[in-house]
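I'd like to ask some things about the structure below.
All protein chains but one are shown at their positions in the complex.
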Amino acid sequence: MAISEPVRRILEGFDGERPGTKAKLASLLMHGRLAGTGKLMILPVDQGFEHGPARSFAMNPAAYHPQYLFQLAIDARLSALAGPVGLLGACADRLAGEVPLILKANSADSLAQEHDQAVTATVRDALELGCAAIGYTIYPGADRQYEMFEEVRDGIAEARANGLAAMIWAYPRGGALAHEDETALDIVAYAAHIAALLGAHIIKVKLPTERIAQHEAQDAYAGRNWRSLETRVAHVMQAAFAGKRIVVFSGGPLADQRELVEQVRAIARGGGHGSIVGRNSFQRTHDEALALLDEIAGVYGAAEKRVQA
Amino acid sequence: MAISEPVRRILEGFDGERPGTKAKLASLLMHGRLAGTGKLMILPVDQGFEHGPARSFAMNPAAYHPQYLFQLAIDARLSALAGPVGLLGACADRLAGEVPLILKANSADSLAQEHDQAVTATVRDALELGCAAIGYTIYPGADRQYEMFEEVRDGIAEARANGLAAMIWAYPRGGALAHEDETALDIVAYAAHIAALLGAHIIKVKLPTERIAQHEAQDAYAGRNWRSLETRVAHVMQAAFAGKRIVVFSGGPLADQRELVEQVRAIARGGGHGSIVGRNSFQRTHDEALALLDEIAGVYGAAEKRVQA
Amino acid sequence: MAISEPVRRILEGFDGERPGTKAKLASLLMHGRLAGTGKLMILPVDQGFEHGPARSFAMNPAAYHPQYLFQLAIDARLSALAGPVGLLGACADRLAGEVPLILKANSADSLAQEHDQAVTATVRDALELGCAAIGYTIYPGADRQYEMFEEVRDGIAEARANGLAAMIWAYPRGGALAHEDETALDIVAYAAHIAALLGAHIIKVKLPTERIAQHEAQDAYAGRNWRSLETRVAHVMQAAFAGKRIVVFSGGPLADQRELVEQVRAIARGGGHGSIVGRNSFQRTHDEALALLDEIAGVYGAAEKRVQA
Amino acid sequence: MAISEPVRRILEGFDGERPGTKAKLASLLMHGRLAGTGKLMILPVDQGFEHGPARSFAMNPAAYHPQYLFQLAIDARLSALAGPVGLLGACADRLAGEVPLILKANSADSLAQEHDQAVTATVRDALELGCAAIGYTIYPGADRQYEMFEEVRDGIAEARANGLAAMIWAYPRGGALAHEDETALDIVAYAAHIAALLGAHIIKVKLPTERIAQHEAQDAYAGRNWRSLETRVAHVMQAAFAGKRIVVFSGGPLADQRELVEQVRAIARGGGHGSIVGRNSFQRTHDEALALLDEIAGVYGAAEKRVQA
Partner (left out) sequence: MAISEPVRRILEGFDGERPGTKAKLASLLMHGRLAGTGKLMILPVDQGFEHGPARSFAMNPAAYHPQYLFQLAIDARLSALAGPVGLLGACADRLAGEVPLILKANSADSLAQEHDQAVTATVRDALELGCAAIGYTIYPGADRQYEMFEEVRDGIAEARANGLAAMIWAYPRGGALAHEDETALDIVAYAAHIAALLGAHIIKVKLPTERIAQHEAQDAYAGRNWRSLETRVAHVMQAAFAGKRIVVFSGGPLADQRELVEQVRAIARGGGHGSIVGRNSFQRTHDEALALLDEIAGVYGAAEKRVQA
């Protein structure tokens, strides 16, 4: 399929990147149900590492099978599947070429007592597995945030030199941040901006609340009405180089479908580039997950039906 | 698009390759008009290097523009465009993601007096340009053939380690080979076999004649009727690991369209994996080229129309 | 011996690994009394490092001799012997080819005050010694767990690139984990899952108790009866990519033979891939050890007698 | 299977090799029908490269399929299959662990006009493919023999450092040697000795004739009766460090079964370590090949039947 106009405009925001990196971004944006719309739907499966297997998969035990997770991304015709090296390696061969892959190259577990992540994969792994992108989590605000930034920069630089795209999961956390600050509007926007400044092509943040956490930032946010999620999403997009970086938003833990779809509408209206839907997809049954993802895809403007001709 | 059955069967022949390499092969086989058919149509543009620019492009001066050549591959919805690093680099950025690319990593010119090629690009170039594959010419029979084999093996090993596919243009030439031996059936089959043994995933050879050049091989070919091109193509496929390697055939210099299409029919019936059409496409006008490529695609079983929905 | 069907099915779970790595896994699964059953019995001898020589070998002083330990693995026709570089190096030459070897490449001693291990061997050591696999301990939950994960990933990546298999001893320990949490069901399953995500082909965990240690995981385990060991083993297998990774269970300190064999029955019924039996074999006399290992092998379905024809 | 006495004695000849190299030699000597006898039967398939595909496979077209060749080695329960990287790579994954592999790492074609070989594979390839050994051809006497010796030494040193075994195909050829000199007794013995001095663990030579080619060597051979092949084989064994190196002999082009078996009897009586049987096996039908290999195995003392229990 020829590159669509919406995708071409997004790619123009990446002038100066090597052609390979742009081609990888194009491969994500031109794949699946949302191909050509300029929107992305990504299935991330690192919750087994982050929260443990039973908390992630016991609700829908089929999801213990890596192949189930791949197949879900393929059946729902999502833009990409993201996961740690062991998970991608378990099916990348058998299902080579069926769905774009994003290698989640650092990981944390819930047994840890500090906010940090282990670097668990390399750009070489991503190339061998045929991934379109490599991704890293950063914890802006955490005691070890700068070490994380440095690890991530190393990875992004090597990824770009090899024609891959780079994604950052930007999760403010730790240090002086209270739990409710982690999704405060100023903090989420700040995290998205740091990710852009670190060179991410794709940025993943949580949906921001109305809260403004940094005292020094209060003035900057004063006098505007932040009550609508759409407005807050639009502000995060501003922080991501005025929308020149690709920003996707997450839904968090299993939630009501209507509520989720409302959020997606706000993301779309606010100019966000899409959704990353993990637990809300693989913790539902296969049919319920497809129904939800169908509805989300519809909001993002999918032209074609999920079922392939 | 989900991997089709014909493509899945081809990929099964590449058991043991890294997932990235398989995914790259899939990306060629699932792109363009022939997507999913298990056939390939490749536009190669290294004739400027090999024969000089005027001999290559004067007939259709638009083809002096690299972008014309890219656009031809895009408009005709071909499986891939192959060319030297300078040519690919001239447009890979602007047209990133529009057509799979194959980096022709060694090149020769017609000013040379020995049969050899210069290595003019690296796997790193291919990664930066977002190529699906890297390709090399070998001249079995030439005085420097073994140096060429060694250069090619280095390149293929590095390509595979980085999740790329590898293509070999296998052109018997030089040494004791007379000009008419270069397309002799035994020699073409031998060249395809050497390419497979050197680890090529995709092999390009010329269409073989009925001639048997090696005295010692006469017995092995005796008692069979090699008059039909289809039978000769089928024999070349045998030599390519019983058809487990992807073999595409070239048309050579500008030729009559009817004759060319007849050849394509023979390739298809003989089990070949497709055509590489250079001068016969870019030396025609854009419209004539598209008409020819349309007809070839039809023979290879393209289901959909060239014009995208 | 031709690869048996159970082994072939296990190898299919490793699609995408290099042929050398698969061949090494096959060499473990096709060796000794359990050859072809899809089960493994491994003799690990790193207790001298971990607990000190007298605590490990004083009960059966013959075991101070490295050759005794090799010979025990050979006589009992076990699947493999695992140990640190000095131990394997002491006999690998004289007994080359008699029993598959797994190089335990990091080690800790009981004089240490923090939960960590020293990297004491390299992939190059493993190649020189002719090992089938290289193995590492991780301590999920420990303060230094992420450094350990990174060391292990480096080792696994290099092992795979050289056609070796990789094993992880996954021992949750340290940080906020109480001693009894280390064998809690949720924690053991979590550790096995992390090992799989880090790319281990073979995972070693302790047998899990009924305890659920993580507060946040209680819900995921509620409403199911975890009283039988078999059910708990089956849950750990789920966490190891739905049984696609090879998981072996340990017996711990010297125990009663009947109790041990009961545990083995539960491992077998729960779908575990076998046992790693250290102190329970080499702290018994040679005859008692062989008798115990015979009985365990019988449970796992060894078809042939220990004594070779 | 425990290492047998005959194999143990052979391994003692390799004192000072790394354990991994010895274990790889043991894996060849303890595999298949001849396991434990101290004899080897190897299927080499590089004739496609050396002579061309039709001359090699047209007589038995099934042999164009790499998998046929693997399966022949597996069905006949041979000690190993040897071939170029492309051939081994075509099936090493699917058939991982079924038969030991020897990577033929240099290759020549019959289009060449000088006596040389291209280095077409690396030790890294051998490790990835799970090979037991890497092998090279040398042409003692050829104009480029010293370059070949240097390439081979590089490869052998790297192989040994990585725990692999090394094999040399020692074919005197070129320079001042007449065609009939290539199999002269003094020349074959000389070639075997050079291979041993270059560090080969396994040496492949052609069966020697009674001819003495070097004038200066006439005296050394005078006064002994070389009429029996057995005596000549025994002399070649002398030249291979008094039999401390493993020497296998080839049969050459397709020959009469009775004649071949007579030769095998002479090899066995002369103390040779076995046969390398290429064209005489894969140019026969599958059944005829198995029958021939059965008979050869019987001469070498195979205790068990080919059909596995």
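Letters are used for the chains, namely A, B, C and D, taken in the order the chains are written, and counting of residues starts over at 1 for each.
Methods note: contacts are C-beta pairs under 8 Å (C-beta built on N, C-alpha and C of every residue); 3 or more make two chains touch, one makes a residue touch a chain.
Fair warning: this is a prediction, and the values are worked out from it, not measured in the lab.
Although it is not drawn here, the omitted chain touches the following shown chains in the complete assembly: C, D. Touching the chain that is not shown, out of C:A2, C:V119, C:V261 or C:L290: C:V119 (per the contact rule at the top). Considering the complete assembly, subunit C touches the hidden chain via residues 48-49, 51-55, 57-59, 61, 64-66, 84-87, 89-94, 107-114, 116-122, 124-125, 129. Even with one chain removed from view, subunit D keeps its contact list with that chain: residues 16, 18-19.
Rule of thumb we're sticking to: only the chains that are shown with their structure count from here on.
Steps from subunit A to subunit C, taking the shortest chain of touch contacts, total 1.
Of the two interfaces, B-C and B-D, the higher number of touching C-beta pairs belongs to B-D. Subunit A and subunit B touch with mostly matching residues; of the residue numbers seen at this interface, over half occur in both copies. Subunit B and subunit C have CA centres that are 49 Å apart.
Chain centres here are Cα means. That of subunit A falls 38 Å from that of subunit B. Subunit B and subunit D have Cα centroids separated by 36 Å. The residues of subunit D that reach two or more other chains are 89, 92-93, 124, 129, listed in rising order.
Judged by the touch criterion defined above, the protein chains form a pattern that is neither an open path, a ring nor a star, and not fully connected either.
By the definition given earlier, chain contacts exist for A-B, A-C, B-C, B-D, C-D.
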